[in-house]
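Sharing a structure with you now.
A single protein chain has been omitted from the complex, and every remaining protein chain is retained in its original position.
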Amino acid sequence: MNFKELRMQDVGKSFGATRALDGVSLTVGAGEVRALIGENGAGKSTLMKVLSGAIRPDSGTMTLDGEPYAPRGPREALSRGVAMIYQELALAPALTVEANILLGQERSSGGWLHLREHRRIAAEALELLEHPDIRPEARVGDLGVGAQQLVEVARALVSKARVIVFDEPTSSLSERDAHRLFAIIDRLRDRGMAIVYISHFLEEVRRVAQTYTVLRDGRSVGEGTLAETDERSIIARMIGRDPGELFPRVPHQPGEPILELSGFRASERGKPVDLAVRRGEIVGLAGLVGAGRTRLVRAIFGLGPVVDGRVRVAHSDDNSARPRRRIDEGVGFLSEDRKGEGLALNLPIEDNMTYPGLRRHARGGWLSLGERRREVNDWIKRLRIAAAGPGQPVGGLSGGNQQKVALARLLHQRADVLLLDEPTRGIDVGSKAQIYRLLGELAAQGKAILVVSSYLPELFGICDRIAVMSRGALTEALPLDHWTEHRVMEVATRGAGIDPSSSTD
Amino acid sequence: MSRPGKNIGIVLAAVVLVGCGGSDEGAGSAPGGSSAPAGSANRGVVLIGFDASEALIGALGQGRIQGLVVQNPIRIGETSVKTLVKSLEKQPVERRISTGEALVTPENYKQPEIDKLIHPARAENVSNASLSGPKSKKWKIIVIPKGTTHEFWESVHAGALKAAEELGNVEITWMGPQKEDDRTKQIELIQSAVAAGVDGIAVAPLDAQALVEPVEAAIARGIPVLAFDSNLDSDRTVSYVATDNYHGGVLAARRLGEVLHGKGRLILLRYAVGSESTEQREKGFTDTLAKEFPEIKMVSDSEYAGPTFDSAQQKAESLLTRYRGQFDAVFCANESSTFGMMRALEGAGMLP
Partner (left out) sequence: MKEEIEDIEGIRAAGPGRLRNVLQWVWTVVGPFVGLALIAGFFTYLTRGSGHFLSPDNLRTIAGHTMIVGTAALGMTLIIIAGGIDLSVGSTVALVTVVMALFIKKVDPMLPESLRAWHAAVPMAIVVGILTGGLCGAINGGLIAGLRVVPFIITLGTYQAYRGLATWLASSTTIYVPSSMRPSWFGGLVAIQPEPRWLMVSPGVWMLLLLSLFLAVSLKFSLLGRYSYAIGSNEATARLCGINVPGMKVILYAVGGLAAGLAGVLDFAKLGGVGVPTTAAGLELQVIAAVVIGGGSLSGGEGTVLGTLIGCLIIAVLQNGCVHAGIPNAVQDIVIGVIIVVAVTLDRLRRGRAA
């Protein structure tokens, strides 16, 4: 293996009038892990598709060791030694580990498979990863996500890949699996492979990569070695402005508690949670994916089971209320899954915005559509939602505008307590800033806001207090000056057994 | 189907028939007794059916079916059209016209007059006259059968076309519901034909009562309606042209009594509810059995074959499983149920 480098030079790609990639240059050499950092929508996925041959660039060149590289499809990319590990794993769950590893690269003669050779190749690959404990004959569907990802990596190894691209590989991994993966990436690097590691988690990027390239609006806007760059300047490059501008502070004053949890458990394995959110404040829930934050807020809203404990909203005490009851009590919920659950994509803005509060416009079951439209138009204006009109289906809106519709729904239903699960996931920076400002304004109006987010800078930018969840246990919600990003990650990964206030650095 | 093959079948049939008779004598005491079921594989179940189709006649030739009561579909079609035109031309017509029925057995089916009955001409995929096209003939009539999938109706169609050719002054449109129990569809056909301005309607009503309203509505608008094959509860139709179905049932019962020597256990697979013609056959059959062959016992007479071969075969299969070894003979009152029953018996190995 005398592979030296993959080089992309001024690669551009347009979809209609959109410049998805606008002159991206990137080089990754053998024995190097290069992080590709950027916000959602910065062009990371497009770049990845160009690399894998799923789409062809309009301009620019790509070379592998100086030879032109222009794959016409993932198959050709693989045969040239470029493999992708996608965020959503591309495995056949009903097949065995072995069959998956050799999927698409079966050894056969005359249509008959050489199963013995398959077994040998698969075992070799798994051993290379130092994971001979994954049995080749196990069904992939029975494995955990982490192990499944290793199967993908093994598949790349079998194809004699020289470049492996990881697309946000830890997004669905547990902390332990993530660390296992990092160790494997280290090993692959040491074997002389070139790794492109796509992520926007700066902490994990520091752990696994040596060099970085920042992508914003389809352009590469900065690169260097991670050891020589501080976090703040990377964030500034990612969002294209000073972090202070992104997180505008609207002054607000906490009032009396309106949402109180005591001894609250949303799952059998969860530990009792105590939390109080006051009017006029924003409380952040930090933690890793899978720590139980989403389950917690869903249970509060009545979308999931409440195992035991108490929920008190305003002055009513009702543990196992359904969403309808919560809505009537003034609780609003924003789902993390905007497209799957949050919005009915083929219905118009006005329907999506008004469902929880629809009864307000009804007399004896019949609606006053004019009255409703006036209110919807008002919200569209106030939230600056870019749309053709209240009758436009939300599916045609941008992610940011969709999210504003979902938020406007909570305002239309006149919620006093807002439970927001990943409110800025997958939306552009401009919309993010607007939503952050809106949340500040809402707090200033006396609403209580509980935000679940996996993006720490965001929580630090907008919250008054932060509580960290780890494996179903929640720390006390403490004011920002008790926390650092590092401290939050520590609690999130090691468990909340530690009292966060004891070490305030 | 090739002729030589058939001849071999006939020879075989003769042999089998002799054998049948022999074992019949021997097993004379068996029917009625629970041991030694007569319906076991070595002798086979006696099947008496109604109507002729290629497949049924073939089976008859091989001695797998002991008797078929056949109608004269050609004459039904022909007479219906001629009678309807007669009435259109203001000539007197009879209120009830019987077109005759005959019993076909493995012994008599080669006789020329029977052969004519069992191999009637058929009209397959004949293009229709457009109901509202320019009128090239004096009279335009629609002929509505009960269904369009049975061979029987194709022969009726052929008879109707024959009449039209002979008369020369009448155009025929042939149109029926696909399923033989789709009353609603038949009602709509009549209504559409009325709106299309036909001069006369010949219909084989699927239901003696349900079709009365639309038929009388047509008559009220001056369009004469003739019923064929099956009657209608109305005295305003021009005429009723059909087999004497009750008598057909009588013929079938007598044949069964003859083959079973007056003793045995029987399954009657009925056709469908509300179908006047088959109900008449079934009634003629059961009446005669009760009167003339009291020692033939009914094992089951409450099941209905339904409108298609498939439904009949399915029903027959479950009946055969249910009563396996407990019956000696089966009677079915029309083509589709006879065929379905025959297939089921074959599948169960119960036919010789």
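Things worth noting here:
Going by the order they are written in, the chains are A and B; count residues from 1 in each one.
To be clear about the criterion, contacts are C-beta pairs under 8 Å (C-beta built on N, C-alpha and C of every residue); 3 or more make two chains touch, one makes a residue touch a chain.
The structure displayed is predicted, hence computed values, not measured ones.
The chain that is not displayed touches the following shown chains in the complete assembly: A, B.
When the full complex is taken into account, the listed residue touching the unshown chain is B:188, out of B:188, B:292, B:310 or B:346.
Contact with the omitted chain, checked across A:240, A:323 or A:446, is made by A:323.
Note that of A:89, A:128 or A:303, the residue touching the chain absent from this view is A:303. Although one chain is not drawn, its touching partners on chain A can still be listed: residues 15-18, 20, 40-41, 43, 45-46, 49, 218, 303, 322-324, 326-328, 333, 335, 337, 340-347, 351-352, 355-356, 358-359, 362, 365-367, 369, 386-389, 391-393, 395-401, 409, 426-428. Contact between chain B and the absent chain runs through residues 125, 127-135, 148, 173-179, 181-184, 187-189, 191-197, 207, 209-213, 217, 272-274, 302-304, 306-307.
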